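Coming up: chain A.
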Amino acid sequence: MPARAFARPLLALLLLCLAGAAAAAGEARTVTDMAGRTVALPPAGQIRRIATPDGTPGVNAFVFLFGKGGALVNGLPNFIRSQPARWRLQTLAAPQLAELPAVSEPPGWAANLETLLSLRPDLVFAVEAGNIRALESKGFRTVAVTWRNAESIRASVELMGKVFDQPARARDYGAYLDAVLAYIDKRLRASPAKPRPKAVYLRLESLTSPMRPTAGWLIEHAGGMPVPEKTAGIDTLQLSPEQLLADNPDVIVVWSREEAEKAYRDPRLRRLAAVKQRRVFPIPRGFMPWTHYTPELAPSLLWMARTLYPDRFADLDLVRETIRFYERFYGVTLSADEARELLDGAP
Partner candidate 1 sequence: MSSRRDGSDRQLALLLPALAATLALAVLLSLSSGRYPLPPLEVLQYLAATVGAAGMDESRQALIGNLLWDIRAPRIAAALLVGAALSTSGAAYQAVFMNPLVSPGLLGVLAGASFGAALGLLLSKSWLLVQLLAFAGGVGAVALALVLARVQQDRSLLMLILTGIISAAFFTALLSIVKFLADPINQLPTIVHWLMGSLAQTDGAVVARMAAPILAGIAIMLVWCKQLDALAMGEDEARALGVDVPRVRGWVIFGATLSSALTVALAGMVGWIGLVVPHVARLLVGPQSHRLLPASALLGGVFLILVDTGARTLHSAELPLGVLTELIGIPVFVIVLRNAQKAWA
Partner candidate 2 sequence: MTPAPGIEARAVAFAYGGRRILEDVSLSLAAGEVVSLLGPNGAGKSTLLRLLLGMLRPDAGEILLEGRPLSAVPLRERAGIVAYVPQIHQVTFPFRAEDVVLMGRLPRKSLLAAYDAEDRRLAREALRRLSIEHLAGSPYHRLSGGERQLVLIARALAQGARYFVMDEPVGGLDFGNQIRLLDRIRRMADEGFGFVKSTHFPDHALHVSDRALLLHDGKLCASGAPAAVITAENIRRLYGVEVDVLNLPRRPVVLPKQAAAID
C-alpha cells in the first residue's frame, strides 16, 4: 500500500527532473559580440569544433588563451606554413593545425565556404565586416571580433571568456594586464622625471610604420612617446628618412634582426639617435608579432618598458616573465633559450 501512494508524486518529480534536465540541455545563452550582434550560443561544453578563417593566427592566439586550441578545425594559411620556424608557437599550442586544411588566405581572408562547411564548425570567429556577412548568410554561427585599437584586445578576451564560459580565465588575464600596467607605472614614477624616450615601430624596407594604434599604445603605456605625433587614427603611416631625422626617435622597433643590422648600415639613418646608440630592436614574435592584436600585449608591455628604460627595469627578468606568461595562460612550456630567442625576434 505505501508504494502505490508515492507513485504519483514520484512520477511528477521524475517528470519535473527530466523537464529541468531537458531545459538545461537546450538552454540557449546569448552573447553580444564586438560588432554589436547578438549571437545565440550552445553551452560552452558543446562547442567542440571552432573555425578561425578570418585573421587566423591572431584569432587563434585568443582561442589558445582559453585552452580551446584542440577544437580548431581549420589549418594555417600558406604564408605561415611556408615559414614554420617563425610560426612555431601556433603548432606548439595546437599540434593538429599542421595537418588541417586552410580555409582562407590573406589579404582578404575570404573563407572557402564549401571547405568550411565540410569541417562542420560549431562556431566561427570573424573580423572583417564583409566576412562576417558572408559567413552569417551561409548559416554559420558567427561571432565577430573587431580590432580597432589596443582596447580591443582586452575586449576580445572578455568576449571569448563569455563565449567559452570561462569568466575566471578572462578575469585572470585582465588582472594580469592591469598588474603589468601598474608595475610599469609605479616603477617609472619612482624615478625622477625625464623626457620620455621617443620610439617608433617601422618596416625598414618601405619605411612604413604599421600597426600604429597598438604599437602606439604599447609605447605610450611603457612610458615612451610614439612618433611622429599628431597622427591618431591612421593605421599605417608612410615615413621618410627626413621625417625620422626630424622626430629623432631614441628607439626604433623593426621586424627582424636583419632589419636592425640594415638600419645600422643605412647612410640615410646615420644621424638618428637610435642608430648612433644602437637601439634598434626587432619585435618579439610569439603566436603573433608582439605589436599585433594578441593577448601577448601583456608581456609585450614589459618588453617595451625594458627596451625604453633599460636602467629602470634592469632587474626585470624578462625571460622568466615570458616563460611564466606562456605557462600560466597557454600551458606552453618554453625553455630559457627558447624564451630568449623569442624575445630577440628570432628566427
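The rule is short, and it goes like this: a residue touches a chain if its C-beta (ideal position, glycine included) is under 8 Å from a C-beta of that chain, and two chains touch if they have at least 3 such contacts; residues count from 1.
Criterion applied: all candidates are chains of the complex that A comes from, given by their letters.
The shown structure was predicted, so the numbers you read here are calculated from the model rather than taken from an experiment.
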Please name the candidate from 1 or 2 that touches chain A in this complex. 1
Could you please specify the touching residues of chain A with respect to candidate 1 in the complex? 78-79, 83, 105-107, 203, 205-208, 210, 228-231, 234, 236-243, 245-247, 255, 258, 266-268, 270-271, 289, 292
